[in-house]
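With one protein chain held back, the other chains of the complex are shown just where they sit.
Moving on, here comes chain A:
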């Protein structure tokens, strides 16, 4: 519309007119130490949101599986009442478990993604920017959290459509968001840690598949801890997914939960995961 006659910017044959690169002469001022981490985390999350905006198919395809779980498994088991759920319909009981599951599947993919980024050369370029490895890993962890959160919202909507009685209390929903993000941070770091050990996409895909199902079935996502055999109870106690599900259940359904313990475990697990993955990230650069 407003054609500036003096300098039509795109038609100009000169690749860089003097006025055109004025800002590229001055290096930016480095951020102070403590502000660096949140800035990097924000940058990684922004990238994740941009990618989701360009291509939403993953969001839809990943909604199919949880929808099937809730629709078939949830409705059937609600009818046959095989699992003691403390008075609530089974589909309500399992909905938080399915939210946690779909978030975990997304997070586990991050190890594969970081190997893909290594192979594509993108990771190496990021490692040559003023971004400490721990900041890069934390950024990826929270990016996984943001993506999982969007997926969780989709599953919550599906569950609500299927008649699950969920809370709409904003404070509780904030807690749900925190639990989803922390859990995803842990699982993405778990898979990035394994990526740093096995170093190849094929091996990681095998391991990823081998651990996600045991993590899911070895948790309280589908059945209460009380009905598990002793050994599975022990597995479930060591499984961060159980604490995430417990928190989600307590917050979404108002059942009794150990919220303080759940969040402590999730925060500690995420911190340990970030530490381990940061330590091993350098192996991917070699």
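One rule holds in what follows: a contact is a pair of C-beta atoms (placed from the backbone, for glycine too) under 8 Å apart; a residue touches a chain by one contact, two chains touch by 3 or more; residues count from 1.
Going forward, contacts and distances are computed from a predicted model.
For the chain that does not appear here, its UniProt entry gives the protein name "ABC transporter ATP-binding protein", which is one of "Pyruvate dehydrogenase E1 component, alpha subunit", "ABC transmembrane type-1 domain-containing protein", "Putative OB-fold protein" or "ABC transporter ATP-binding protein".
Only one residue in the set A:28, A:87, A:170 or A:229 touches the chain that does not appear here, and it is A:28.
Only one residue from A:76, A:129 or A:169 touches the chain missing from this view: A:129.
Summarising the interface, chain A meets the missing chain with residues 9-10, 14-16, 18, 20-31, 36, 39-40, 42-43, 46-47, 50-51, 54-55, 119-122, 124-132, 282, 285-286.
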